[in-house]
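Not every chain is included here, but those present sit where they belong.
Chains here go by letter, A, B and C, matching the order in which they are written, and residues are numbered from 1 within each.
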Amino acid sequence: MLIRLGYDIRFYMAARTAFVAMLHVHPSRTDDLLEPDHMRIESGGTTILPDSYLDSFGNRCSRFVALPGELKLTSSTLIEDSGAPDPINPRAIELPVEQVPNEVLRYLMNSRYCEVDSMLHIATDLFGGLAPGWQRVQAINNWVHQHVTFGYHHARATKTALNVYTERTGVCRDFQHLAVTFCRALNIPARYATGYLGDIGVPPSYTPMDFSAWYEVYLSGRWWTMDARHNAPRIGRVLMAVGRDASDVAITTSFGQSDLTKFEVISDELPGAVATQ
Amino acid sequence: MLIRLGYDIRFYMAARTAFVAMLHVHPSRTDDLLEPDHMRIESGGTTILPDSYLDSFGNRCSRFVALPGELKLTSSTLIEDSGAPDPINPRAIELPVEQVPNEVLRYLMNSRYCEVDSMLHIATDLFGGLAPGWQRVQAINNWVHQHVTFGYHHARATKTALNVYTERTGVCRDFQHLAVTFCRALNIPARYATGYLGDIGVPPSYTPMDFSAWYEVYLSGRWWTMDARHNAPRIGRVLMAVGRDASDVAITTSFGQSDLTKFEVISDELPGAVATQ
Amino acid sequence: MLIRLGYDIRFYMAARTAFVAMLHVHPSRTDDLLEPDHMRIESGGTTILPDSYLDSFGNRCSRFVALPGELKLTSSTLIEDSGAPDPINPRAIELPVEQVPNEVLRYLMNSRYCEVDSMLHIATDLFGGLAPGWQRVQAINNWVHQHVTFGYHHARATKTALNVYTERTGVCRDFQHLAVTFCRALNIPARYATGYLGDIGVPPSYTPMDFSAWYEVYLSGRWWTMDARHNAPRIGRVLMAVGRDASDVAITTSFGQSDLTKFEVISDELPGAVATQ
């Protein structure tokens, strides 16, 4: 399956402003790209070339300085996807912490929006008595999916997992933060993921496309995709970045005032297309 | 100057428990060590050898599984120190974010106990009007030092910078979290540090020695030591670990119930000693 | 000046639900009414008569049980108003607490959305150094007005004064909660008020009318109207209820699930009208 990916994101700012963007397909998917994954940056009437680097989580980041006026970030690329839904493995097991690799340990810890320390007892009350493994993670995913109501007006920048637990409302990221926090509180490594997720294989949502958030859990020695927002295997996720929570993988971070003026995301299957590699 | 460093830390636990410890002198100080920096681990009547690794912040970590019963972590080592107080450089400047190195950018972001997003306005109100640079960081340090009251009974595991700002009480780590958060909110990279700090050059405190927390700010292209708790240059700091906040540099993390039964830290100048290298 | 007041508020509910409404003109304004201030309650195809009582703050409350289906609350009344703007008295003084009447003391205390205990230091930092009296209250009002941005999408049920202080956004009630909390933290009695406030004497807002919130401070032995949202004297406020914060004076409280389906408020000056008493 071929998926056309892209975006057109614009900001207006009054002053020179440093930016960091995480608007690339994740390095783990580079081999699937059929066109260059190039972010075009237009600012102050000129094209800017960013500095590119990998952050400590392995995400590809771009940094640049936007000039006063409009900033336009655009991209269009093509990726080959297996077309298979998110894998399910009911036999995947929770590893004892001692078997968790060094570089995965960080995904057991507290982070800005995942206050594991404050939710330890709650997670234990709810899920501590369940048999460890895939089914327990699925129980967490079910719980969050069933108890939290989706709504764009429920979003706010500082909303944490505990806020989601008490308010029971949120957007994509809020669902995932709560599930991630429950997992970590039970010593199951979990990380936040962001990327493209179109309406492939599901009824069209007819809402403006956005990037999507999901999360991954580490079971049986590898990462598995989970999604407490949708709670059903999906086709066509294209990962952009992973981190401990939304604070690590902000699509864009501006170090100064910037106003979003346009936000379009494309993630469409190319019907009938045949991949040419 | 020679400083004798060491500790004797004991836990009791009922079950096998995975541990991560950050109880080594920081790699940046390895060349100053005059004796091996070895952590002895005794557990269940035997000596355990840990796995050692560097985390994403460059700290040396040890992981191991403690057996039921007593866990005893001990060390004694000797380090040569310049004997010079923390450097002061009133001409050190704040770098524009675009000049901050890639690997330093993370120290501008939110973390568990440093909610930059919630304290942006407060920091701007208090310090936004001051001239950038060393003096502004010093103003932050002064403010925290003067407005927060120290007391061990004010400690709690989940206390964040915002809590410290409203409660105006805390221990070492709380002072530093608040100052770190103010700095980041002003786009000054700041990181949390933990290590040894004895009563060298100051009146003895007569309280049981503990590890100490301070923080570092990135000005003029390098890190500078700051300490909102003491707010005066000190002699004999020996760094153990740096991170975004206390959650990244916990001295020990146990993945399961463990009860601290003994906690002794040593950080003494060897009077009259001459370093032999 | 004559002001036509009224509302049409509707809910849908699936089950029998107890309600308390505070939808009457405040007893202190009863003498100004030129028509009966009657709330008509239609529920389950019939007209319901409520029980009426005064709460401990002196507000007129109505309680009733709504039947499954639509609940319709309507009213239309006419009030005579002085037409004078909110009074200003720069010479009004803060009373020492010992001179505050017994029944006013409660307006110095903590309440759900006004965490005086958490904001004591902040209020002292900001306003503790100012000369007591009207000017200090005006300084508080100015500060809130200037630092908080209005927006309906910033509303949430659990938002407290401290939240407003950190987020710097909110609706009417949030502005007043923050100002009220600052006042109380400085030992100035302050209470939350809700009522009608039309666009009399100001440019029309062209937004759907709503009830409005303001607050009152106790200076020189009486209550004075303050409004951190508008920060300018207004004409035509008609008080409905006072309390410590929004939790005490909810327009309607339903003890069970109810969905708001319509909300219209009227507060219009009758042009050219002459009061007939």
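One rule holds for everything that comes next: a contact is a pair of C-beta atoms (placed from the backbone, for glycine too) under 8 Å apart; a residue touches a chain by one contact, two chains touch by 3 or more.
Since this is a predicted model, take the numbers as computed values, not measurements.
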| item | value |
| --- | --- |
| Copy count of the single sequence across the entire complex, 3 present | 4 |
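Please note the rule applied: only the chains that are shown with their structure count from here on.
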| item | value |
| --- | --- |
| Most centrally placed chain - per-chain CA mean versus overall CA mean | A |
| Distance from chain C to chain B - Cα centre to Cα centre, in angstrom | 49 |
| Whole-Å separation of chain centres (CA-atom averages), chain A against chain B | 31 |
| Residue list for chain A, restricted to those that touch at least two other chains | 158 |
| Chain A - residues contacting chain B, complex | 18, 20, 51, 53, 55-56, 61, 63, 65, 96-98, 102-103, 105-106, 108-112, 115, 117-118, 157-158, 187, 247-248, 253, 255 |
| Touch list for chain A against partner chain C, complex | 153, 156, 158, 166-167 |
| Complex interface listing, chain C residues touching chain B | 118-119, 121-122, 125, 147, 162, 165-168 |
